[in-house]
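Of the protein chains in this complex, one is absent; all others appear in place.
Per-chain residue numbering starts at 1, and chain names A, B and C are given in the order in which the chains are listed.
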Amino acid sequence: MAQAEIPYQEAMPLHDPHSWVTKYWYSQDHKVIAVQYGITAMAVGLLALVLSWIMRLQIGWPGVFGIEPALYYQSFTMHGMIMVIYLLTAFLLGSFGNYLVPLMLGARDMVFPFVNMISYHVYLLSVIILLAGYFVPGGVTGAGWTLYPPQAILTGTPGADWGIASMLLSLAVFIVAFTMGGLNYVTTILQARTRGMTLMRMPLSIWGIFAATVLGLLAFPALFVSAVMMLLDNFVGTSFFMPAISSALEGGMAGGMIEGTDAYEGGSPLLFQHLFWFFGHPEVYIVALPAFGVVSDLISVHARKNIFGYRLMVWAIVAIGVLSFIVWAHHMYVAGMHPYFGFFFATTTLVIAVPTAIKVYNWTLTLWRANIRFTVPMLFAIAFVITFVVGGLTGLFLGNVIVDVPLSDTYFVVAHFHMVMGVAPILVIFGGIYHWYPKITGRMLNDTLGRLHFWFTFLGTYAIYFPMHYLGFVGVPRRYYDHGTTSAFYPESAQFLDKGISVAAFIVGAAQFLFIANLVVSYFRGKPAGDNPWEATSLEWRTPQTPPVHGNWGDKLPTVHRWAYDFSVPGAEQDFIPQDVPREGADGKPQEKGAVAS
Amino acid sequence: MSSEVGQQHPLSIYFAVWVGLFIVSGLSYATDFLQDGLMRWGLILLFMFVKAGYIVAIFMHLKYERWALIYALLLPPGALLVLVGLMWMESDYTWLTRIEYFGEDPYAVAKPVVH
Amino acid sequence: MASAAGHATIIRDWGSDVTTFKGVPWGKAMMWIFLLSDTFIFSCFLTAYMTVRTTTAEPWPNASEVFSLTVLGQSVPLLLIAIMTFDLITSSGTMAMAVNYGYRRDKKKAVRLILATAFFGFVFVSMQAFEWYKLISEGVRPFKNNWGAEQFGACFFMITGFHGLHVSAGVAYLLIIAHRVHKGKYDHTNYEIIEIVGLYWHFVDLVWVFIFAFFYLW
Partner (left out) sequence: MAVAIFLLIIVVGSVVFTFWSPWWFSEIASNWGGIDTTVLITFWVCGAVFVAIGVFMAYCTWKYRHREGARADYQPENARLEWWLTVITTIGVVAMLAPGLIVWDDYVNPPDEALEFEVLSQQWTWKFRFPGADGVLGTVDVANLSLDNPFGMREDDPAGEDDVLVNSAEVHLPIGQPFKVLLRSRDVLHDFFVPEFRAKMDSVPGMVTYFWFTPTKIGQYQIICAELCGMSHHTMRGWVHVDTEEDFAAWFANQPTWAEMRDGVTRKVYTALAQRGRQVAESSGCLACHTLDGTKVVGPTWQGLWGGEQTLADGSKVMVDEAYVIESVREPNAKVVEGFAPGTMITYGADVVSDDDLEALIAFLREDAAP
């Protein structure tokens, strides 16, 4: 393998494609792999969208559409897991990570392109195993995306035998895929940057992806371990998570699925929850940090202004990443854990609010005295900030242990996490696609369709989730197939509100088809983009060809001379100076201020 | 750094560590003959960390790496210490509720092993 | 050397361009990061073991009795485990020397030492298989045993099984690398590939140190 020192990547052997199959299917080019990840993630994402419609139909008009409880429970389980893992994680790291890391760092490719290629194919396998759950006896699992045992593997929950097996197996396979990709991203970022590219000159997108990948490599093991143990509990009859249980549905004392295994005894259901959230909370930031990074770049580019407080932004990402490992049990305040854990976890959780708030301030302060171009990516970026503010602030309710007590497991939680790690990152994904599509395909996305898509999505999601918080205050519990009409906690006005939310959900969902149509049509008919349509500074816009070819940079890698945010530098001729322009560049004068973050 | 080719150290270091590992393993095996208690536990952990230290520092050459790498590898497992510590408290708490409410015997002894 | 280079290098290295870990080839960096991730996997297994062991109100079987062997009519506790430990340490020693000879460009000795390492690894797995066989024939199952808490069997099979898989994969990895080194695939490099496979192998040994302390001695 090539040496780590310069000249390192110029000599990197590239695996040249010889046929359609090696060019588009078994490709080792990080850009093709990124697109493969993106398309697959979007395809499962559409399934998740349809599943959410099933849920909203039942909630809005209980019983009218003949949706059975099993289907409802299975739908929200699959919706949750697909969105969190197979769409958001896969898209932000698999797709954005793959596409941007080498290009923004000025590298030829990932350090181990072959492993990178396998990563996608293993991910595809995990998706297939997940969907295979629909075809096994009993169907997919309906245990909720948190998959809490004992319920997940006992009769009385849909898919408690084979559905949960397909889910757990699929997760384990996904983790293998993620690890292969993730090792590549981290090693590339740490060891294969181009000349002049110090860590503190990296665009924030890369910082976000880097931190998130490190989190993933350290957090997914906990999920892997719990998946293995739950499979053993279900099929071999071990009792890791299973205490002695006398389930009337199981017919007395319950044991493993295989005949002859004894009854469960002595295990700890809380162990699963701890392990799950030891993964699960970092997972929130695995999704959020790349989104933070990407949105910082979008705001800076389209506001024509450097990102405000770059160094603090980087440290905030690092701090959030570190803290995310000691806050996990704030998902378990009412789970019956050791009561004094509440003090510890409430404190650590609210500490995280500080770096997070700093990021929000810096985004808004970047807008201050800017020169904002309201392009479609910028619209999505602004929508992200306001959505994230709502989601982040409601996180302060749920993180503060006693405030969480009346609100946990109600619609308040549903609204909170959809705002903060559902809608907000997806807005960034959309923004990112509108932003980088010209680089990927060489054509612009249609602007009018883009704006339509934006307004429906932004206002629509707000209309869905903002009122939902108030259902939570009322006390309406989540994951209910039917709230009943006469309950004290479910007044008729709430029924009315639920119908409204459902209607908004259908509209938002339908608007996504505009986006897909836009992607397809613009690929063939879009306006040619040119090399740098947004007049951005980071390296991916400086490739000799658009779209970039295999190997990205031709004979010589670019050399970086400045940070990625030299917008509107006083005295400079243009309002942006790309990273590879020498210090005494554009205007012949030294760029003193550009040195800030170098 | 780059002038040096890989990790070249005299073989004697490896032999010394090798012998050291044998001795410490022997010692940690010997703890099995001690009475249960703080003393035994302390020794088990001590020998464990000595062995782990030898392997990581010398065999895996971490001692000879630069601090940038050493810290990058040794700091993240700190998160695990938090997990282990809290899970220790948690499992103890669960156990106590079982003793109190389910009438389980806290002093139960395992059945003798007959091969 | 780390100590010689001093702490000042931390900021310099992290603040520099191109590479953060100076002089560390890509493959080695990637292996280290993978091992860090793997550390979390084994730690979670061991934490889970600690939790179920502490949680269950059933008494925990006495490991040193369970894993004793009768030699000349005398029951010696943990005998097999002790032999396995020494076997694995020996394999680590041969591995470390293979790395050393690799960097000295003594290909022949390096390959032989790798093969020796693989052999010791194979012996380890065989002994583990024997241990499994013995326990299973004594009625230990993942869901029950004759002496106490049923998690004893579950944790034993899961943790040693997962470690055994790592050893087996390591043996395969060693054999492949030995073959490729022998063929001359890495002649144009410094044979850092031997150090990379060595890292993995030492890690397997490292994990055993923890399993030995926590599972067999506790």
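In this section, a contact is a pair of C-beta atoms (placed from the backbone, for glycine too) under 8 Å apart; a residue touches a chain by one contact, two chains touch by 3 or more.
Just so you know, these numbers come straight off a predicted model, no measurement behind them.
Peer 1: Which displayed chains make contact with the chain that has been left out?
Peer 2: So, spelled out: the chain left out of view touches A, B.
Peer 1: For the full complex, which residue in A:A143, A:V284, A:A505 or A:V581 touches the chain that was left out?
Peer 2: A:A143
Peer 1: Would you indicate which residue among A:W61, A:Y134 or A:F466 is in contact with the undisplayed chain?
Peer 2: Counting the whole complex, the residue in contact with the absent chain is A:F466.
Peer 1: In the whole complex, what residues of chain A lie against the chain that is missing from view?
Peer 2: Interface with the chain not displayed, on the chain A side: 63, 68-70, 73, 142-144, 148, 150-151, 154-158, 242-254, 266-270, 303-306, 308-312, 334-336, 339-340, 342-343, 346-347, 350-351, 353-354, 357-358, 360-362, 364-365, 367-374, 379, 382, 385-386, 389-390, 393-394, 396-397, 400-403, 405-410, 459, 462, 466-467, 470-471, 473-475, 477, 479-484, 487-489, 491, 493-494, 497, 565, 567-570, 575, 593, 596-597.
Peer 1: Against the chain that's been left off, what residues of chain B make contact? List them.
Peer 2: 94, 97-98, 100-103
The criterion applied here is as follows: only the chains that are shown with their structure count from here on.
Peer 1: Report which of B-C and A-B is connected by more C-beta pairs in contact.
Peer 2: Of the two interfaces, B-C and A-B, more C-beta pairs touch across B-C.
Peer 1: With chain centres taken as the means of their Cα atoms, state the distance from chain A to chain C in Å.
Peer 2: Comparing mean C-alpha positions, chain C is 34 Å from chain A.
Peer 1: So, what's the distance in Å between the C-alpha centres of chain C and chain B?
Peer 2: 13
Peer 1: Which integer distance in Å separates the CA centroid of chain A from that of chain B?
Peer 2: Whole-Å distance between the two chain centres: 36.
Peer 1: Which chain C residues sit where two or more other chains touch them?
Peer 2: Residues 14, 20-21, 23-24, 36, 40, 43-44, 47, 51-52, 55-58, 149 of chain C touch two or more partner chains.
Peer 1: Would you please write down the residue numbers of chain B that are in contact with two or more other chains?
Peer 2: Residue numbers touching two or more other chains: 2, 76, 83, 87, 90-91, 94.
Peer 1: Which residues, counting only chain A, touch chain C once they are in their complex?
Peer 2: 1-6, 8, 111-112, 179, 183-184, 186-187, 190-201, 217-222, 224-226, 228-229, 232, 236-240, 255-256, 261-262, 265-268, 271, 274-275, 278, 560
Peer 1: Which of the residues in chain B come into contact with chain A in the complex?
Peer 2: 2, 76, 79, 82-83, 86-87, 89-91, 93-94
Peer 1: Help me check something: in the complex, which residues belonging to chain C touch chain A?
Peer 2: Those in contact with chain A are residues 14-21, 23-27, 29-30, 33-34, 36-38, 40-41, 43-45, 47-48, 51-52, 55-58, 141-144, 149-151, 153-154, 158, 162, 189.
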